[in-house]
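Mind having a look at this structure? Questions to follow.
For this view, one protein chain was removed and the others were kept in their places.
Order of writing sets the chain letters: A, B and C. Residues in each chain are counted from 1.
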Amino acid sequence: MSKIAADLKDHLDGEFPLVGATSTRSTVTIGDVVIGERDFVVIAGPCAVETRDQIETTARWIRQHGARILRGGAFKPRTSPYSFQGLGEEGVELLRRASLKAGVPFVTEVLAPSDIELLAPRVDAFQVGTRNMHNFALLDALGRQDKPVVLKRGFGATLREWILAAEHVARGGNDRIVLCERGIRSFGEETRFVLDLGGALWVRERTRLPVIVDPSHATGTPSLVGPLCRAALAAGLDGVMIEVHPDPSTALSDGDQALEFGAFAELMEQLGPIATAVGRGLG
Amino acid sequence: MSKIAADLKDHLDGEFPLVGATSTRSTVTIGDVVIGERDFVVIAGPCAVETRDQIETTARWIRQHGARILRGGAFKPRTSPYSFQGLGEEGVELLRRASLKAGVPFVTEVLAPSDIELLAPRVDAFQVGTRNMHNFALLDALGRQDKPVVLKRGFGATLREWILAAEHVARGGNDRIVLCERGIRSFGEETRFVLDLGGALWVRERTRLPVIVDPSHATGTPSLVGPLCRAALAAGLDGVMIEVHPDPSTALSDGDQALEFGAFAELMEQLGPIATAVGRGLG
Amino acid sequence: MSKIAADLKDHLDGEFPLVGATSTRSTVTIGDVVIGERDFVVIAGPCAVETRDQIETTARWIRQHGARILRGGAFKPRTSPYSFQGLGEEGVELLRRASLKAGVPFVTEVLAPSDIELLAPRVDAFQVGTRNMHNFALLDALGRQDKPVVLKRGFGATLREWILAAEHVARGGNDRIVLCERGIRSFGEETRFVLDLGGALWVRERTRLPVIVDPSHATGTPSLVGPLCRAALAAGLDGVMIEVHPDPSTALSDGDQALEFGAFAELMEQLGPIATAVGRGLG
Partner (left out) sequence: MSKIAADLKDHLDGEFPLVGATSTRSTVTIGDVVIGERDFVVIAGPCAVETRDQIETTARWIRQHGARILRGGAFKPRTSPYSFQGLGEEGVELLRRASLKAGVPFVTEVLAPSDIELLAPRVDAFQVGTRNMHNFALLDALGRQDKPVVLKRGFGATLREWILAAEHVARGGNDRIVLCERGIRSFGEETRFVLDLGGALWVRERTRLPVIVDPSHATGTPSLVGPLCRAALAAGLDGVMIEVHPDPSTALSDGDQALEFGAFAELMEQLGPIATAVGRGLG
């Protein structure tokens, strides 16, 4: 390591002592899937678990077409108390069965510290949603257990604040953290949020953690999801998390941004040659 | 009520059924202080409780000069896990004693649902900080107890999201909610945040709740706090929450934005004539 | 001046050599109206000049109720080339006649350096619109003539960039500049822009120039205009620029944000007692 690089490293270590950049990058294993190594990992599934059939069909489809991890919301953090709030524990059970049957691990969001003990033995990984990135009680509690944590960036959070949220988790003893950029608030009205791909890359330079992006929530526009997944792969990030639904038009939550099965299969086919071109695999 | 006003009201009731605008505004009583009536209520105190002397001196000073409610942080939501995290329960106890001795009620922030039961009998009002506005577990728990809640706007939250956070609290049964605008994120670097005074007024039109502003956190600049308090009063809002510290240069948290005692006394003198001009009192 | 104040002044002089803060503030005279002294100056009129009757009726009304300067657009910078583009030279002529008959000077926007020579003898002051704040060719040309310039802040410009735009004008020899904050872009969708009152105050501290605000364009919401004008007065700014139209529902441009005549008269009555309370006049 050159003198300049060493100095830089020291400085960064000072700012982010537990998750800051080190000479080797970390990997995080969810189920049997390693994130942060050679493979570009696709996490896919519906915004919310709705029925047994919906989640099992989806799990099977995404697995057949190359996704490695299932996603699905059971406890939903809804801006309005009058929107669908998710199936809760029953939803987690549906996810677990679908995951086992399809042979893919799954990640699901947790909203409250008090739910962690119940859920930890039943999930493969926890997700902290964008609205809870600064929920320090939740971050601290997730640091005191050992299931991996997918930590989404707050849509109003700076890059340093996002890394410091990871420090909160790591300080409790759990550094199995995957960072996920999911779009930030901006003045535009044409897309739901703005995917900060440059910010995701900046964070990957300054931490040892894997970094993925979620273009579904970022754009709210299915036609932009595929191109942005290809972009994330070519740019050198570690994976993507996207929404896939058997029938987006009937989805109870965020259906307008989910990919249909056909579009998902097509995207996976596009990723293959790019992965080869940049020396990555898809698993 | 005119036909147009009635139609408007119906529409708004639909969007925010529990806290939306009604023909009469709500008031919220903290200790013996009524917010949302004729008086413009000044809430003042340090960012963080540090010592018994610091908080008692401050409580006495702000009371003598016209503030009606004491503020102070005991459980601090710090972006970095390596910053001062507050005195916790001991801090609440110091606040309570200072409050009783000076004869002013106090408000303090709560970070986790699990702290509410312990704190509820000991505080006059809870504050939900900007980073927890979307912490639905916390909002729901605060809805199930009956101490008033000062609900700060998330610095990345839209006005509707802020009102819907109040709906979350109200749905649990507690509608003693004061909304507090504390500055939003923007592209500028010259002030810490941007105080959205127009947004605070917009929210006051669409809800029945009292609305106040916090220009200390919004600007991070003591010289702008006084002018913006005068602005909030002239604009018709219900109060302000500001930081006052006996010696800002030694403060453990956000000292650079707190008013010194002299500046606070001067501000209170400026508010008097404006209150008279707009038909309000200062209590 | 104290040592600290002197040091601060030196530093600021370095950053903004021509318009930076000095021991005395500057005043700018438009027609016979002085901006930046004791009086809080109200500038009012329609977004666009439409007809002779419209502009003359408005000029008379605003003058009778205490406004000191007429505003109106003849050359309109429209985002879409398919919107009404203004009456051009004919509009300026209508403005000039209305101004003379009512006995109020007027300000109107200029879009291109090539229009300045023609317009300079016919207008009392030029306005640079928010979309041209970084149009350096225009700023330089306005610096080489001597009519006052109302320089609006770019809705995406930082406070320093806004002051530096004033430096561009001043460098040409013309320092008769009034700064006007008119709302900045933000993530919210409930108001058109966010009025950065704190930013306007920050700029007033760091320059010697008068600073006013335009709450009509900032909020796009007539009911918020009055409260924000009262706020600007109480906060210590030098004036406001607002939109008034005899029949907003038929306006060709931005009608939905203009005040009706009655609302304007009511606002002017509200400003009187506040001006007295803060030691200002309304002229």
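Please note the rule applied: a contact is a pair of C-beta atoms (placed from the backbone, for glycine too) under 8 Å apart; a residue touches a chain by one contact, two chains touch by 3 or more.
Quantities reported herein were computed from a predicted structural model and do not represent experimental measurements.
The chain omitted from view is touched by exactly one of C:Ala157, C:Leu209 or C:Leu259, namely C:Ala157.
When the missing chain is restored to the complex, the residue among A:Leu228, A:Ile242, A:Leu267 or A:Leu282 that touches it is A:Leu228. Checked against the full complex, the candidates A:Leu195, A:Ile212 or A:Val240 give a single residue touching the omitted chain, namely A:Leu195.
The set of chain A residues touching the chain not shown comprises 156, 158-160, 184-191, 194-199, 201-202, 205, 215, 218-219, 221, 223-224, 227-228, 230-236, 270, 273-274, 276-278. The set of chain C residues touching the chain not shown comprises 17, 77-82, 111-114, 131-132, 134-138, 154-157, 161, 164, 167-168, 171, 185. Hidden from this view is one chain, which touches chain B at 156, 185-187, 189.
Just so it is clear, only the chains that are shown with their structure count from here on.
The distance from the centre of chain A to the centre of chain C, each centre being the mean of the chain's C-alpha atoms, comes to 47 Å. In chain C, the residues touching two or more other chains are 156, 185-187, 189.
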